[in-house]
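The complex appears here without one of its protein chains, the remainder shown in place.
Per-chain numbering from 1; labels A and B assigned in written order.
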Amino acid sequence: MKILIILEDNNGKIHRMGLESIVAAQKIAAGLNATIGAVVFGKNADALADEAAHYKLEEVVKIKDSLLDNYSADGYAEAVKQVIEQEAPSYVLFGHSYQVRDYAPKVSAKLMKPFLVDNVAVKIANGKAVFTKQMFNAKLFSDIEPNGDGPYLISFQSAAFSSEAANKGSAVIKEVSINLDSSMIKTESEPPFKEEAGGLDLTAADLIVSVGRGIGKEENIPIAQALATALGAELASSRPVVDAGWLPAAHQVGSSGQSVSPKMYLALGISGAIQHMVGMKGSKNIVAINKDPEAPIFDVADYGVVADVLELVPKLTEALQ
Amino acid sequence: MLSNLERLIFIILAITSLGLAWVTFGRMFKAIGRGSDPINWKKVIKNWPKGLAVFISQKTLFKTRPVIGMIHAGVAWGFTLYLLVNVIDVMYGMIPGFHFFPHSFVGNIYRFFVDIFSVIVLLGVVLFVVRRFITKDQKLIINEPVLLSDAAKKGIKMDSLIVGVFIILHVGFRFIGASFEVAINGQDWSQPAATLLSYSWSGLSAQSLIFGEHLGWWMALGLILGFMPYFPYSKHAHLFMGPINYMAQIERKSMSTLEIMDLEDETTEQFGAGKLEHLPQKELLDGYACIMCNRCQDACPAYQTGKELSPSALEINKRYYLNENLKEFSEGAESLDGLSKWMLSEEAAWSCTTCGFCIEVCPVGNEPMVDILRMRQDLVLMESKFPREAMETFDKIENYGNPWGMAPDDREKWTEGMEVPKMREKGSAEYLYWAGCSGAYDDRGKGISRSVAKIMNEAGIDYAILGNEETCTGDSARRIGNEYLFQMQATQNMETFEKYGVKKIVTQCPHCLTTLKNDYGEMGAELEVVHHSELISDLINEGKISPDKSLDEDITFHDACYVGRHHGEYDAPRNVLESVMGDNAKLIEMPRNKEQSFCCGAGGGNMWYDIDKGKRINVERFEEAIDTGVKKVATSCNFCMIMMEDARKVTGQDETMEVYDIAELVAERL
Partner (left out) sequence: MKIAVLVKQVPGSESPLPINSDQKWVDESAVSYIMNESDNYALEEALQIRESKGEGEVVVVSLGPVRIQKVIREALAKGADRAIHIQMDTVSEVDPLSTAAYFVNALEEENFDLIFSGLQSDDVGMGQTGVLIGELMNMATASLAIKTEVGDGNIKVKRELEAGWFQWVTLSLPASISIQSGLNTPRYPSLKGIMGAKKKEIKVVEPNKNVAKQSLEKVYLPQSDKQTVMIEGSVDQMVEKLINAFRNDIKIF
């Protein structure tokens, strides 16, 4: 049985999710007695292949085709489809990146084989691999199994496995060719670009440090801002802070402000009154620091710290820098 | 008294004036008739005692600005007397040999009052003119950023000047004429002031005196003839349009309970008001009754905190639009599309908290708040133009049954650890206790619900709650203008009430109170709904509960708009407070209390969106509490509680002051 991993390029280095996929493959291979191969392609294929060769893999399959130098959904999908047909794996593993979301379903459609996505775990049961996926906004887990014959396409969620656990070793690099023709590519892409951070869009923020009345006075706001900067987070606040004029209204989170759902919401000196809570309860992780142990925010927080914000935060900021 | 030629000229002028007045008054009433929802004029006329009472007593002017009100009363009574005076003067001028009770007691009394009131009116109007043009009383000014048409800006000054000058000249010349008459006929101490003035003419020839008397007559009555056709363009029309407005008052279940719309009716093209003619006729009449005194603006929490809303500007803009377009509009021309373009800005419309203070203080019975509610209906139902947060709130109500967007099956969480009977288990009960969305999800609100439940348990009341079967009454949806969502919510709740045979409801949320009682009432529900303050007050009076009188500190009470002005209850919550106050504690009233309570700022949908302009309304109110010097503030509404608590933090009083609901104060003393 063969497991094939599709490695993604991160500017000439293997994307972290690719290394995480190696760890996933290790687990499946151990349970089902399979060999593991990795696939690289694109303009940095050589560098990627060299790096991949230092891991404990059966082989590294390198595809070189100029039509793959720049990303296109059609190009990548067709290439992966062909290499799957050539290599005949049972499982094909991807990291669940934006790029994979864009082209891998096309592979699924080309092969008419299922694509099980965004899995957070895999377990082996009765000689089969069963994959665990979050559903309903991560409120429930589900166990999903592929049906029929393989190959099965599988993607894992970022950080479902730890890239550091990928076994080192040495692998043979094998170059293969595919049939790719520009008529197969139905899109024209421009080069990627980075955008200047425009206004404050808390709804798009991944990390938010939010400050409430517990910060004490306007002069203390920079303490919160420093923490936000150290974390690479946006600064938000509860309504009383805006009402008092300490921060502009654009920072307000709550029922009459913005609704946010960042990966982490760090609430400093916020009591957790309902009109604030309804704006941030969708956050994946809530960390609350407040000197009042009875503050309602601790009911919804994942992590709670009963401490004086003015004492703790500067030390936290320092430790992060 | 007049010569034949004079009589002829007068007849010609009178006919001309009356003819022109017929045209202008006709246009005025036709314009009013352009509105929707016709006024039942027969009923209005039958209502004449009401109009007369308001006119004679002038009592509506004393609610605010009592001193100005007193002066106006003098002017108004004087002017009323002058109606009679003008008739008698015409007779005196036109009928040869006519004199009104020349040497009799009746005539003397009449002349005495005319004399005194002439002086009173003159002094009063001169004072008013000085107030407006010289000392420039701030209250008569409508500040930026309120939308006020150019015609209005110019017109207010012009019209005030014309009216002021008209009255001064009309009464002045009448008075001067009377003084000449006294000079001719000899001193008359039933006309003391005129007699005093008559001494100024002592050196004049008999001919000059007669000329003076005629001049006085002609100026006085000539000005009347000149002014009559102008009435419909002047705020002075309030003389009669004000009382008529009172006679035409619409009986509503509460100030904010408008008629239920038939949304299914396919023939209805317009919901709410997008143009002037969409407003009911009564509301067009409002524009003509408006005296442009700005009392409503003084009262309005939005205006007082710097928002774009002035209810006064609303009515004034309406009036001046009518003035500027009277002929065309009265003949059926369509008015400008979009009230937000000229009458009231969109932001102003959303700034209204529906507190009803403007309606409460208006001396002529205007209802600017109702215009705003109708405008909102148009913006929501027809234009889909409203604050983004309001849209999110609609979605939350529709999808989760509460404007917070909290999980519908968490609605009973407040009962954890308490014995609170559920309707689905009990089957039926005398009272349904309606916790409402804030009473179910807000931390403090849950505490209030628990307090009420504790009180009812202690008193042995037969009640039950709907728990998770409760869903939002739809109050916020209705006040923001989303009739469709409101009716959906109402229908759902009414079905649940049917299921359990609910007849009586007690709730601590005043917004739920008015919606269940009045708006659901308009939809056909027959429910007896009381506020928790009323129930608790009754329980205390009946001795069913006896809380400890252990509150030893002074306390102030913030009247909720929807318990006070909208529901008429001011005593029950105070009675409840008295029941927990010890001998050393006093209830200190804020300056704006009871009927004149100042809104906390959360009503009319403002709980859910932010009008980011000027000062926060809740801070404005809380500062009033701080100024009383008390350390404890009592409320009787979930929203007021949230607003006062927020304001407490913003004003830095979190360590020094506390806010309590009356139910909390009682429950912790049982």
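The rule is simple: a contact is a pair of C-beta atoms (placed from the backbone, for glycine too) under 8 Å apart; a residue touches a chain by one contact, two chains touch by 3 or more.
Here the structure is a predicted model, which is why all the values come from computation and not from measurement.
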(request) Specify the residue from the set B:Gln138, B:Ser384 or B:Asn584 that touches the hidden chain. (result) B:Ser384
(request) Kindly state which of the options A:Lys27, A:Lys56 or A:Lys110 is in contact with the chain not pictured. (result) A:Lys110
(request) From the listed residues B:Tyr110, B:Phe394 or B:Phe622, report the one that touches the chain absent from this view. (result) B:Phe394
(message) Take the complete complex as the reference. Which residues in chain A touch the chain that isn't displayed?
(response) 71, 73-74, 77, 97-99, 101-102, 105-106, 108-110, 112-118, 130, 133-148, 152, 159, 186-195, 197, 203-204, 206-207, 231, 263-264, 282, 284-285, 287, 298-299, 301-307, 311-312, 315-316, 319-320
(request) By the contact definition given up top, give the residues of chain B that touch the hidden chain. (result) 263-264, 266, 271, 381-384, 386, 388, 391, 394-395, 399-400, 405-409, 483-484
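In this section, only the chains that are shown with their structure count from here on.
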(message) Rounded to a whole Å, what is the gap between the Cα centroids of chain A and chain B?
(response) 58
(message) With touch defined as at the start, can you tell me which chain A residues reach chain B in the complex?
(response) 213, 239-240, 243-244, 249, 252, 255-257, 259, 272-275, 278, 296
(message) With touch defined as at the start, can you tell me which chain B residues reach chain A in the complex?
(response) 389, 392-393, 403-406, 438, 441-443, 445, 607-610, 612, 616, 619, 642, 645-646, 649-650, 654
